[in-house]
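Next up is a structure, given as structure tokens.
All protein chains of the complex are present and in place, except for one that has been dropped.
Then we have chain A:
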Amino acid sequence: MSLTRRTAAELGAMIASGEVSAVEVTQAHLDRIAEVDDKVHAFLHVATESALAQARDVDARRAAGEELGPLAGVPVAHKDIFTTADMPTTCGSKILEGWQPPYDATVTARLRAAGLVILGKTNLDEFAMGSSTDNSAFGPSHNPWDLTRVPGGSSGGSSAAVAAFEAPLSTGTDTGGSIRQPAAVTGIVGMKPTYGGSSRYGLVAFASSLDTPGPFARNVLDAALLHEAFSGHDPLDSTSIDQPVPPVVEAARQADVSGMRIGVVKEFSGEGYQPGVLARFQEACDLLESLGAKVVEVSCPSFTYALPAYYLIAPSEASSNLARFDAMRYGLRVGDDGTRSAEEVMALTRAAGFGPEVKRRIMLGTYALSSGYYDAYYGQAQKVRTLITRDFEAAYEQVDVLISPTTPTTAFRIGERADDPMAMYLADLCTIPSNLTGNAAISVPCGLADEDDLPVGLQIMAPVLGDDRCYRVGAAVEAALQSRWGAPLLDKAPAL
């Protein structure tokens, strides 16, 4: 079997036993990137030299008898929204084109400390705003299942890289679904940890009360291994939770749902949901029941207001966060001809450097926060946030986890929703509630839709710091479905 088809856990074990070197594993993935990335466009920057240097370092430390972690020498693709002191960080925006940050994000530093080999930086919707990568200033990424379709977003380069076997692992950030939705539409696993479970230090901020780093992988165990590698308390992020990381790896090895109570969110069904998505979801419900779980319907009435509340809260925070792009200290500067004022240069730079979706959200947030509208919009959205939290709390008194389709449809065509913001926003319908409340949630593949043979994701939601439950249920679904299919879902994807 080719090294690029191996799981991260297998590669880590093979490197540890000396069966292959980290350099060989890294080179195999760099070769794969060279072979397919002109079609997939998962990467904005491929760090060939530094990746090989990191791999040589792991091999040397191993040879010297050093005890290394389970992912030492395993390659990872890194979303281009985490700062990296040795690679550009663009956030998919012209305003940061070529920017070389002076420091590493905590997630970046922990990848390095775990011996993971960073292959490069992956494409995204500009500043993580979108569900398709259509909003990247550097062109969209393509879904390996069908190159005319989106790989989801905003972390679409990361999902595409893993689904195209360019990397066994990748990082993402999830503010409204930006890990789970891309994982769902590319047939891989994507996890949004509990808010505060993974550090935001050095993650370029979109909506600070929602942004959460998390892992992508082709299977549940690999996702848990990466989750564990970069998560945990960080004194540099004051919203980071000062508690141990939930036992996610142990849970991923405990594929057992017998006796668990699983709630199906009643509100996530009906109009707007593709029949093939609902069919696979229903099968997953039946499967969980056959595995010994008790599956019941649960109503969360306030969830129907989650989407509008999110599109007030997230843009409000974004309008404030993105004020830092002022053309003064780093990034693009346009129109500084010696006669214009700083304010004029700032406005010209921001107009030239931001794409349409970022401009829309900055203006929407500015509107929601402006006097006269604050109470009716931002204030009211914050109250809805409370009601959604209460719905979750009531649900978790009855059940251990909640499930739903991850996204209402399979991958749509590139450009199809690019100039229809409301249609684009619907991709996050089922994922947003967990962001508003900080809950953990994962997406695992649950088959292909009959209409288009494209992947469907099952979302498993758990309470704050109940991340291990997501992995446990995800592992059970994965094991049962793979034994039914006889192979991982990605084996059905067309060759690139």
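Convention: a residue touches a chain if its C-beta (ideal position, glycine included) is under 8 Å from a C-beta of that chain, and two chains touch if they have at least 3 such contacts; residues count from 1.
Keep this in mind: contacts and distances are computed from a predicted model.
Chemist: Which listed name, "Aspartyl/glutamyl-tRNA(Asn/Gln) amidotransferase subunit C", "Phosphoribosylformylglycinamidine synthase subunit PurQ", "Transporter" or "Electron transport protein HydN", is the one UniProt assigns to the chain that has been left out?
Modeler: The chain we cannot see is, by its UniProt record, "Aspartyl/glutamyl-tRNA(Asn/Gln) amidotransferase subunit C".
Chemist: Of the listed residues A:254, A:299, A:389 or A:482, which contacts the missing chain in the full complex?
Modeler: A:389
Chemist: From the list A:8, A:203 or A:312, which touches the chain that is not on show?
Modeler: A:312
Chemist: Consider the whole complex, including the chain that is not shown, and state which of A:5, A:45, A:333 or A:492 touches that chain.
Modeler: Once the missing chain is taken into account, the touching residue is A:333.
Chemist: If the hidden chain were put back, which of A:148, A:370 or A:398 would touch it?
Modeler: Answer from the full complex: A:370 touches the omitted chain.
Chemist: Write the list of chain A residues that the hidden chain touches.
Modeler: Here the touching residues of chain A are 99-103, 195-196, 209-210, 235-236, 238-239, 241, 302, 305, 308-309, 311-312, 319, 323, 326-333, 336, 338, 340-348, 350-351, 354, 356, 359-360, 362-364, 366-368, 370, 376-377, 379-387, 389, 421-422, 436-438, 464.
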